[in-house]
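Since the structure comes first, as structure tokens, the remarks are kept for the end.
Every protein chain but one is kept in place in this view of the complex.
Should a chain be cited, it is by its letter among A and B, assigned in written order, with residues numbered from 1 in that chain.
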Amino acid sequence: MKLHMRRKTRNEIITHIVLIIIVFLVLAPVLFALAKSTQTRAEVYHFPPKLGPGTAGILNYKTVWYQFDLGLYIKNTLLVAGIVMFFKTLFSMTAGLGLVYFDFPFKEWVFYFILFTLMMPTEIMIVALFNLVSDIARQFGVENSYAVLTVPFLASATGVFLFRQHFSSIPADLADAARVDGAGPIRFLWSILIPMSWNTIAALALIQFIYMWNQYIWPLVIVRENKHQLIQVGLRSLTNQQDTTNWGLLMAAAILAMIPPMLVFILLQEQFTKGFALGREK
Amino acid sequence: MQTSFRRSLVLVALVMLVAVVVSACAATAPAGGTQTKVVEVTKVVEVTKIVKVQKQAEEVIPEGATVIDFWHAFGGGRKLLIERMVADYNYTHPGTYVHVENKGSYRDTLNAAILAAQQGNPPHIVQIFEIGSQLALDSGIFAPFEDSAPSWVHMDDLIGGVSNYYRFNGKFYSMPWNSSNPILYYNKDIFRAAGLDPENPPETFEEMLSACETIVSSGAAKNCISWPLHGWFFEQWMANMGAELADNGNGRDARATSVNLTSDAAKEIVTWWKEMYDKGYYAYSGKLEDWDGADAIFVSGQSAMEITSTSDVVNRQNDAAANGFELGTGYLPYPANSERMGVIVGGASMWMTAGHPDNEMKATADFITWFTNTENAIRWHKATGYFPIRKSSVTVLEGQDWFKRNPAYRAAFDQLLNTKDDNATRGAVIGAFPEVRTIIEQAVEKVLAGQTSVDDALAEAKTQADKAIVDYNKSVE
Partner (left out) sequence: MSTARFKGKWLPWLFLLPTLIILLVFLYYPVVQTFRLSFYRVAFLGLKTKFSGMENYLNLLHDTGYHQTIVSTVLVAMAVVIVGLGLSLLIAMIANQKIHGANIYRFLLIWPFALSPAVAGVVFLFMFSPGFGAVNYLTSVVTGHELNWLGEPKLAITLVIMASIWKNLGYNIVFYLAALQNVNTEVLEAASIDGANTWQRFWRVTFALLSPMTFFLLITNITYSFFDIFGMIDILTKGGPLDATNLMIYNLYRDAFEYYKTGLASAQSVILFLLVVGLTLIQFRTSGRQVYYGG
């Protein structure tokens, strides 16, 4: 018995050690970036490399935030991601409602029509999309750049698929009861479906947030003025330019660019895994 | 219990997001911006020298002002300098408001301008790198600068090398701006440690090899020299040997149709490059066009020398001061068996797009002329190391004993003044130059990696480059 216990403790210690090593390896690049983000140019270029914190302190962060517009880019991206999250969730939900709680001709075909777009990432048709959006923007005046960054992303096959799955799993009598109460589909959506869908909503919201936060190629080609630019392209502009890169600044920018998705992730993580468990748990 | 907790977490998250979105909306809503805004200045922070981090002012566009968009490729300290210069212009020219933006690298800036033109809304001024000149001409989206320039522009005041590069068919289609060429930077401390004369850097390919042997074998530095694997250096060496890169007078007599990549000069350059690499003298980051990588190797003391743009004089001096070594500068090395013909003016010029109303065109030309006038050319030169592009600026600088007091700037400038003017040193004009440059870089990359011989790599590169040129020419004819 004692021996068994001892072996168990030993196993646990080994597990701890293994996990600590893995965590360190996973964390190392960011710790490195964090240390470098506080170093001056000279400290960054020191050889052999200095791994501790530098003397620039918070200055690098202030510089990228104000003088290299990181603050602006982060604000823009939050705005764009927020708009997309809201409308995409709404549209996916109503589409799910239409597909699950109504009968209409070609229903299967409509679903496949939506599902098929899973295989059409924006990147594939970037050239044609660029031409199309440029033409539309020219027709309606080019000022509103947030529209070109959001409207093409407001529909989602993933979202429709998730809500369709989720709604189908909700017991059928609920809708019947609603109908007996005389509730229409919109009230049904509002007072029954939404309260029962928080996990799915959270899952979709998180996916969309990260998706928009990581947008790179589309804003790179379509955004005309820096005042509408998004964070990833802003990060790129710190390294891709005609002057020597200040690595301390760049690392500060990278750390800043990590924080918002991390916060959203921490908040929604649990709902996310539940809502996106792919029918394995209901 | 668990579920209600989770639900409240989700609610909190959603509320936060809504709040963020609303605040972002509120912050961006009044971007129409005709009213004045308070500029906040945060406190001065002390590091090694006093660095001010200022909150960027919200743009205040005066009512009724003609707004001019100006796109450039600079980042870092140069971006901030340009913004200060533009602010000066806006302050002294109440009728005009210049809105300045940086668009990434040279290639990015050109692409961004062309994409914006496709969207029907190009900026008024675009900074375009020298090898994009033909492309810019062919695009048809630009108006010849000389036609709109005010009388006080005095193009004849430009120094020879600069006007020779940017005058096509006798006309300035753009206003030359930042101009530079490659020079040798070296670490005098490492030279001393290796027992070399710190006042006499190597001048020829051959001297370079023997100096490198001394440096590396003495252990004074791990590598001898670094420069970015960039087509620009190949082009410069071709010019330095008096060899034209493209046919039809380097593309200046008629549209270029092929490149002379299999010439003896081309082979000599790449062969030397490879020898330097194979012996462990030459080091680069491994990435194409990676200026930062080459800088890092030199500044961190892992190489004794670096070949890079004269525009880095100020950066390198700051680096040398910060890392505690003494900096020297010299000429771009050349093969001893050929005469030193000189270098091509690299850099970029300012192009103005066509199709704007008259008052905007006028304001645009006025700003460009102001931006490159005698005083601003001096300011730009002193703050970066790019050439003072006007003779009048040079006169002023000489009056201040500037070059005597700053020998690092002088090497760069003398090299340009000593350049012999012909089609080779005026630089090639090729429509598909951005692509040709990449092809050359990849050929050198292949040779260094030992994948193919110098002759084969250059022959293959020539085939590819010629095809790119023919395809390009077909698409614009």
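Things worth noting here:
To be clear about the criterion, a residue touches a chain if its C-beta (ideal position, glycine included) is under 8 Å from a C-beta of that chain, and two chains touch if they have at least 3 such contacts.
Computed from a predicted model, the values in this text were never measured in an experiment.
Of A:T55, A:N131 or A:S191, it is A:N131 that touches the chain left out of the display. In the complete complex, the residue from B:V100, B:A296, B:V343 or B:V454 that touches the missing chain is B:A296. Screening A:W65, A:F86 or A:W213 for touch with the missing chain picks out A:W213.
One chain of the complex is left out; on subunit A, the residues touching it are 12, 15-16, 18-19, 22-23, 26-27, 29-30, 32-33, 36, 44-49, 51, 87, 91-92, 94-95, 97-104, 110, 113-114, 117-121, 123-129, 131-133, 151-157, 160, 168, 172, 175-176, 178-179, 184-185, 188, 210, 213-214, 216-217, 221, 232, 235-236, 239-240, 247, 250-251, 254, 257-258, 261-262, 265, 269, 272-274, 276-282.
In the full complex, subunit B touches the hidden chain at residues 107, 111, 114-115, 117-118, 139-141, 283-290, 292-293, 296-297, 299-300, 302, 432, 434-435, 442, 445-446, 449, 451, 468, 471, 475-476.
Everything that follows uses one rule, which is that only the chains that are shown with their structure count from here on.
Within the complex, the subunit B residues that touch subunit A are 6-7, 9-10, 12-14, 16-18, 20-21, 24-25, 27-28, 31, 42, 45, 47-48, 51, 53-56, 73-80, 101-106, 108, 112, 115-116, 118-121, 291-292, 295-296, 299-302, 312, 315, 318-319, 322-323. Interface residues of subunit A facing subunit B in the complex, by the touch rule stated above, are 40-42, 45-47, 55-56, 59, 62-63, 66-69, 72, 75-76, 78-79, 82-83, 85-86, 130-131, 134, 137-138, 142, 198-199, 201-202, 205, 209, 221-222, 224-227, 236-246, 264, 267-268, 270-271.
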